[in-house]
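The complex is shown incomplete by one protein chain, all other protein chains being positioned as in the whole.
For chain A:
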Amino acid sequence: MGSNSSSMNNIPNAEQLVQETGFSAAHILRLYERFQFLDKDDTGQLRPEDFGAVRELAMNPIGDRIISAFFSPGQETLDFASFVRVLAHFRPADSNRTRDGAQPEPANSSMGKLKFAFQLYDQDRDGKISRAELLQVLRAMLGMQVTEEQLQSIAERAIQEADFDQDDAISFDEFRKSLEKVNIDHKMSIRFLS
């Protein structure tokens, strides 16, 4: 095991993170270890290159997009709190959670997960998935395996299916509507083993 003996005391704002994200203390500790593992030069911050150490991520066609999802626009470093907040999107949804309107939407609700997925498409964060952005994602996921025409026709069909207000782009509402029957919680959740 590594030479650091972690405990909750080493993690800044641990209690607050538990409240905010809903991860248990043990999970936060686990994630902190992972964060430290990725943080090779021990600066307490992660950079996009640090994610490069994860081999399976390099294999993922949209690996780069996932990495940028962690970094807010303009930011080049990521601290542990932000790291955990992004990962909170993948926590299984809490089943019987009553919340009042004043509380912010939890990251791991269906809405939160949808927003995360939407941002993977909408790189310039203008609230709409343009045709160009859709083509980019499709090209990433399919690589050189399809021709340009095939790509265009796939994109065309997808926009026609979802775009209700005919503005040649998919807004978040249209995105949400087209996916309303998908079991989002099941497909966008990662369960801890402990």
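A few remarks follow.
Criterion: a residue touches a chain if its C-beta (ideal position, glycine included) is under 8 Å from a C-beta of that chain, and two chains touch if they have at least 3 such contacts; residues count from 1.
FYI, contacts and distances are computed from a predicted model.
Not shown: a single chain whose UniProt protein name, out of "Nucleoporin 43", "Glycerol-3-phosphate acyltransferase 4", "ER membrane protein complex subunit 1" or "ALA-interacting subunit", is "Glycerol-3-phosphate acyltransferase 4".
For the chain missing from the display, the contacting residue among A:93, A:169 or A:188 is A:188, taking the whole complex into account. In the full complex, the hidden chain is touched by chain A at residues 1-3, 5-7, 25-26, 29-31, 34, 37-38, 40, 51-63, 66, 87, 90, 116-117, 120-121, 137-138, 141-146, 150, 154, 157-158, 162, 170, 175, 178-179, 181-184, 186-194.
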